[in-house]
Each structure stands twice: as C-alpha cells, then as structure tokens.
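One protein chain omitted, others in place.
By letter and in written order, the chains are A, B and C; residue numbering begins at 1 in each of them.
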Amino acid sequence: MSITASVRTDDFDAAVELSALEALGGGAVASFTGIVRGEGDLLTLHLDHYPAMTQMQVERIAADAMARWPLLGIRIVHRVGTLRPGDRIVFVGTASRHRKAALESCAFLIDWLKSHAPFWKKESFADGRESWVEAKAEDDAKASEWLSPTP
Amino acid sequence: MSITASVRTDDFDAAVELSALEALGGGAVASFTGIVRGEGDLLTLHLDHYPAMTQMQVERIAADAMARWPLLGIRIVHRVGTLRPGDRIVFVGTASRHRKAALESCAFLIDWLKSHAPFWKKESFADGRESWVEAKAEDDAKASEWLSPTP
Amino acid sequence: MAGLDILYFAWVRDGIGRDGERIDTPARDTSIAALIESLAARGGGYAQALGQPTRLRAALDQRFVPLDTVIGDARELALFPPVTGG
Partner (left out) sequence: MAGLDILYFAWVRDGIGRDGERIDTPARDTSIAALIESLAARGGGYAQALGQPTRLRAALDQRFVPLDTVIGDARELALFPPVTGG
C-alpha cells in the first residue's frame, strides 16, 4: 500500500504520478486532474491554504478511501500559491485491482478535496478586480453523497 | 470538440494523452489506464480484435458519451497484439468543464469498452498453457447500468 | 450473388482453424442461429467451435445482434465469444 500526498507551489508531472500508480501492479489506475480555467479575463488564481490542517485532512481522506475500497495506492497533489489559466491545480490518482474501485475512489477523493480540504481560491482579473471564489452548494452536495460511515 | 481513438500494437504515452485533454481548457480531466496484471505465471496476453468493427464501435461509444455529458474531448487508446505483465492495454481520457461529467463519462467509456468493444484476450502461461479469457458476468452487468436511451 | 463473408475470432477461429470464409448467400430469412447450426453440422473443428451456440455472440455488418437475427441482405457475419477487451 502506497499513499503519497503533497501540497506544493510548483507544477507536477501527471505522467510521473501515473507511472508510480501503474507500477503497483493492480491493473487499474484512475486519475483526475484539475486545471485553471481562463474565463472572464482571469489573470491569476491564488490558492490560500491552512498548512497544518491540510496534511491531517489529506491523511484522513486517504485512510477513509482505503477503508472503503480495495486500493493499492493513492497519490494526491494539490498546488497552492499563484496559478494562471491552463495551470494544473490538483491531481488525484488511485490504483487497484478493480477498475470500479479505482474509478469510484478517485471520484470520492476529488469530491472530498473540493469540499473538505482547507484551500481557498482568490481570482484576479485583467481589470484589477479580485474576489474570493464562493463555495458551490453543489460541492457540499457531492461530498454528502459519499457520507462517511466511519467515525 | 475533440475525439481521438486509436487501436495500436505499440505502447502509448499516457502523459501525451493527458496533455492533449488538459489543453482543451475545460478544467477537468479524468482518465483510466488498464495494465496487464502478472498473475499466475502469466507470460503474455494476446489481444485479438475485429478491426473493421472496432473503429465503428469506438465512434459510436464516443458519440454516445458526447450525447450524455457536456464533454470537450475524449481520447481512447486500445492496444492489440502481444502484451506482457506491466504493459498498458487501454487508456480512456475525458475532458469537461465539470468534474462529474469527466469522471462519469470516463467510467462509462471503460465499462463500455470492456463489454462492447470487439476485443478478445488470450493468456499464455510459463508452463505452456494457453487460454482465452472468459467474459465476466460483472462486465455485462456494469455496462447494463449505463443502459443506453439512444437508438 | 455476392456471397456472405463469415469472420471467426478468438477460440472460434482457433477451433475452426481459419479466420473466415465466404459462403453462398443463404436464404434471406435464415437466422444466424440456423446458419451456425448448419456450419456446426460440418463436424470437426466446426462442431467443436460452433456446437454450443449459447457461448457465441455475433455481429452482422459490424453490429452486435442477437443470434435469432435474420441474415437478410447482410454482407458480413462475424462469430465470436463474448468480448473481453479493456
């Protein structure tokens, strides 16, 4: 069993993450990558986070996923700091012997990160406007679908 | 909208596939990679296919996914010929503005490929045994979950 | 008379020992199941490969169809086991 989670300012290489998961021998690797969309003259997206809590949260999320699905590996990367349209923000990858487990746990982890990991996004536009992104009710709803039976 | 589908004997680069999807600007990219598992002294896995039908099937699958989810791109790679444990067999990647659409369509496409694309696997073992892999009832069941409303 | 191309895949091809053949166009209302039965009646590899139709699947002009489908004007019939791709 292999879990890695990193929070970093620099870009990551999705191929490296995927290769590490493929090498676990499970046969099924699922991934999700989130990229900054360049809508409405977005200049930069700044990600704030709560470092001490992030690590704990990610470990709990990963342990929760391990308890629900027969996984061989989980890799989570979340970037913080200042990003631009087209930049990767987040990667979640899972490896399992079962494709259903890989796919479902990947969806679970990204839903969870969106709704429960302590990150906040601030958008800066070409005209100088800045605003913190509002949480979507949709994200809370998605996370509730996975409502945890674990304590 | 960008759909690519290839059936090939040589390996593929998942990073290239992912990059192409990331470049579509949707913000959400999901992928599934299938790898040959090395169980029970498996020496090689041979994939037979029905070339004329494969192309038609993959185009129909992709069109079906496009009709169900708001997708910006689909990339499907399926290898044929002789593979070894650890080799990639199949890649499905999807891009969307919505992570739910990317994740669900990716799961749909791999389930569909498993159950409806004209590929057959033959296993060859170290002791000389060879056998065609039997279809799993599970795969038929998975595909039925997505039962198509399209004609 | 264009004839009907039959293609065999996986263990169906292994059993029959060839990857396909052209036969005279059967009567329009012949079902795939009936054609399979007549092919199996040839004995040998045909009987071995086609003797248990419940283990077979078919595609007519490159579309999956049930075995009770009539061949009609189709030009290409493929016979194979359930697929195991991905």
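What we mean here is this: contacts are C-beta pairs under 8 Å (C-beta built on N, C-alpha and C of every residue); 3 or more make two chains touch, one makes a residue touch a chain.
Computed from a prediction, not measured in an experiment: that's the story for all the values here.
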item	value
Chains shown that the absent chain touches, full complex	A
Touch criterion as defined above, residue of A:1, A:63 or A:133 at the omitted chain	A:133
Which of A:30, A:90 or A:106 contacts the chain that the document leaves out	A:90
Residue touching the undisplayed chain, where the options are A:37, A:68 or A:122	A:122
Missing-partner contacts on chain A, residue numbers	34, 47-50, 52-53, 56, 78, 89-90, 110, 113-122, 132-135, 139-140
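Here is the rule we use: only the chains that are shown with their structure count from here on.
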item	value
Third chains touching both chain C and chain A	B
Between chain B and chain C, centroid-to-centroid distance (C-alpha), Å	26
Chain A: positions in contact with at least two other chains	none
